[in-house]
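Every protein chain but one is kept in place in this view of the complex.
In order of appearance the chains are A and B, and numbering begins at 1 in each one.
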Amino acid sequence: MTTKQTVKSHREPLFHVAKRDDMAWWQAWLIRAVTIILSVVAVGVISMMLTEKSLFETFEIMYRGVFGRIETGSTVMLWKYLQEIAILLCLALALTPAFKMKFWNCGAEGQALMGGFAAMICMIELGGKVPDGALIAIIAVASMLTGALWGLVPAVFKAYFNTNETLFTLMMNYIATQIIAYYVYIKGGGSNIIQPVTHGNLPVIGTNRYLVNILIVAVLTVIMFVYLKYSKHGYEINVVGESQNTARYIGINVKKVIIRTMIISGAVCGIAGMLLVAGTDHTINTKTVGGQGFTAIMISWLGQFNPFIMVIMTAIVIFLRLGTAKVADTCLLNASFADIAVGIVILCVVGCEFFIRYTFKFRHKKKEETV
Amino acid sequence: MSKQPAIELRNITKTFGKVVANKNVNLTAYHGEILSILGENGSGKTTLMNMISGIYFPDEGSIHVNGEEAVITSPKDAFAYKIGMIHQHFKLVDVFSAAENIILGIDDGKYNLKKSTEEIRKISEQYGFELQPEKKIYTMSVSEKQTVEIIKVLYRGADILILDEPTAVLTPQETTKLFEILRRMRDDGKCIIIITHKLHEVLSLSDRVSVLRKGEYVGTVNTAETSESELTEMMVGKKIELNINRTDVNDPKDRLIVKNISCINRQGAVVLDDISFTAKGGEILGIAGIAGSGQRELLESIAGLQHLTEGEILYHNPKTDSIDNLRDKTPVQIRELGVRLSFVPEDRLGMGLVGNMDIVDNMMLRSYTKGKSIFLQRKAPKDLANKIIEDLEVVTPGASTPVRRLSGGNVQKVLVGREIAASPKVLMVAYPVRGLDINSSYLIYNLLNEQKEKGVCVIFVGEDLDVLVELCDRIMVIGSGRITGIVDGRTTTKEEIGLLMTKSKEETKESSDDN
Partner (left out) sequence: MIVQFICRAILLGVPLLYGSTGEIITEKSGHLNLGIPGIMYTGAISGVIGAFLYEHACGNDADKMNGILAILIPFLCAIIGAMLMGLVYSFLTVTLRANQNVTGLAITTFGIGIGNFFGGSLIKLTDSDMPSVALSKTSQFFCTKLPFADDLGWFGDIFLSHDFLTYLAIAIAIGTSFVLNRTRVGLNLRSVGENPATADAAGINVTKYRYLATCVGSAVAGLGGLQYVMAYANGVWSNNAFGDRGWMAIALVIFALWKPSIAIVGSLLFGALCNANNYIQGLGTETQELFKMLPYVVTIIVLVFTSMRKKREHQPPESLGLNYFREER
């Protein structure tokens, strides 16, 4: 009798959650698309409430912020949009092979910063001493090497001692930041600003200073897609990520793959750093990457490690960032509104995965049959 | 009916995705009896018991405890109904001590580890267990861990005990001891439910037997009124005789000579101890032993996946007539030596295949490095996938379906198909029919026999002694990492093998005690 009392309070659950993996790809993408649209609308509604403008007006401002023209010049904002996409996408592309291998590289920030650092050193030390064409080649190699080095260190420890890579790569970011701070202080002569360097800048195609960055990343996107899907390396990355046991069974050298993949990941981050320093800013400071290394982690994951889907995700996130920044600017809100908006959308999309991977099962209560 | 039904299941149905694990199962167990739940691997025994213990929740049907309908949504509910389950895979926290594991989840007033430890000591003395409550789980042996699990349930004062394959990891002596304890509990008025697929255990221990087949309830019989053949028939559906075709060995040649190999695992325990044998081409060499006696390590050593501390593995190459030592070579190096070695590991989806990849990509696992190009060639694997799907009658929507979605038997067909397609000279298979239905099992036996006739050296690690005795030409028995005997498959008996399996434990124990 006593046992009964303790259990009596339990009611039969109405439903329970079960795993599913039979959802068609289009259904999954429909859910994601709907979530993104709803969360963007939610962001619109929030900014509407803050600015007392109508929803339509809010989106109109957001649209202008991305596709409109800068008031004074003739530069179309669109280029700025594409440039920002290029940088964030480049970082996300860099992380993807590592993530596919289930190596949580949270160090894109530092790897890119170190790539930019190498570019900066080359530009300052070799600028004027070496023809610009050769200098750019040196910069490219140096950036990739330093980025790769920053990815290599945690990879070696992961491969040989199974050191937690999430935390290791995170720490590496701040070491990179302090190195940059040190360098900026020395070269900036106490002002903490390095004046833009004119040597070793990436070429300007036509009149557009962003075009070369965009083209480089476009090519990288295709290369990364092919690398992951059709190369033997990509296949090995996939096997190691799915099951290290299987990898060992078929004779893949797991340590080698981890280290090789992180060298690639770091090197591509280094390219992103180079695009930022040699291609865009022509100078460097601790905020050059500006936290995009972390946003890139989310992009790569939201894009399901598929470079082409990542392009779409990046476009959405940057649209939100620029659009809400414009809203904040126009309506005298704080600029950090953009961070909140991006945060909301990403949290929603992360949450919606649940409805793709799980399903609710309702209990059909059978009437007691008296046969 | 004078006896009170302790637990009653009515029309229980449970599905996982598209797989029906239990369908309309009805079952009754009484106080003061031992009920066996008998069924082949994959017949839904464990799923059913998991519903009683609150791990899963049934899709349909109801559970009644002591005559009242019970809603068991969590293990906590199960405890409240005095139901305790001892899982096949131990549910213990490795970094905790035995005592911490035992009191985990109990809320009985003040937290006092010392007092609880005393109580645990008392219980283990009462039943004659040997247990140090302060010992950390990760330093324990398998049977010690099981002891912890059993005391855990006793400590909670369970009335209904469910044991899932409790003897799979035990020596015969330990099994006998366990059975004595279980009988004592029954006489105490407890309701004991034991899940097993071993017939002799069922007959020697239980009062009644309920049989499941492919998730469905077949029937219940009194042990005293039944026989091994009747139970087998209930279990497998129709009366089957293990008529495995065994051809004569013709012209056996030494293919693999294993000399005095030893191996130590990560925890520092000796898992292989001075093993020597010769495997010949054109014969099936069976390997028998209690689970975890070193079978896995032995096969992995040959496949180049284990580091050996001693000994050598010599491969006699029939083409070049040269002899190569495979010790400390990686799988790639072994392949480069021209050794045609195929290996069907025990863990199919965790080692042999990649669950999330489709059949074509899984075909490439062995062969993707071929060619100088840095890109993958998917044409040949695709053809191979289609060929295997056709030849082995793999049930799948297509070659681009992830293998994770296939049923156990089809997964195994894909794996065995791939390994045989490499036209091996040595074929190692570990528990190839585990979880497979009868038809798939026979398909696998036939494939192995075919390979044998082609002159391949087949090494077969099995658990079902009947199969080993009928299929293999020679049977090597190992226990605790040592060879305890090699017998002729045609003349030996199950009993002889069983004896060899158990003899070893004693010997090893004595020798380790000396150290």
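Here, a residue touches a chain if its C-beta (ideal position, glycine included) is under 8 Å from a C-beta of that chain, and two chains touch if they have at least 3 such contacts.
If you're wondering where the values come from, they're calculated on a predicted model, not measured in any experiment.
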{"item": "Touch criterion as defined above, residue of A:A42, A:M77, A:M171 or A:I223 at the omitted chain", "value": "A:M171"}
{"item": "Residue among A:W29, A:F56 or A:Y182 that touches the chain left out of view", "value": "A:Y182"}
{"item": "Omitted-chain contact residue, chosen from A:W104, A:F117, A:Y249 or A:F305", "value": "A:W104"}
{"item": "Chain A residues touching the omitted chain (full complex)", "value": "16-19, 104, 106, 157, 161-164, 166-168, 170-175, 177-179, 181-182, 185-186, 190, 291, 294-295, 297-298, 301-302, 332-344, 346-347, 350-351, 353-354, 357-358"}
{"item": "Residues from chain B at the interface with the omitted partner, ascending", "value": "16, 53, 55-56, 74-76, 78-79, 85, 87, 91-96, 100-101, 103-107, 111, 136, 138, 152"}
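Methods note: only the chains that are shown with their structure count from here on.
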{"item": "Euclidean distance of C-alpha centroids - chain A vs chain B, Å", "value": "44"}
{"item": "Interfacial residue positions of chain A with respect to chain B in the complex", "value": "3-4, 6-7, 10-13, 16, 18-22, 230-235, 238-239, 242-243, 245-246, 248-251, 253, 361, 363-364, 366"}
{"item": "Touching residues (chain side chain B, partner chain A) in the complex", "value": "11, 16-18, 57, 59-61, 68, 70-71, 73, 77, 80-82, 303-305, 330-332, 334-335, 343, 345, 347, 350-357, 361, 364-366, 368-369, 374-376, 404-405"}
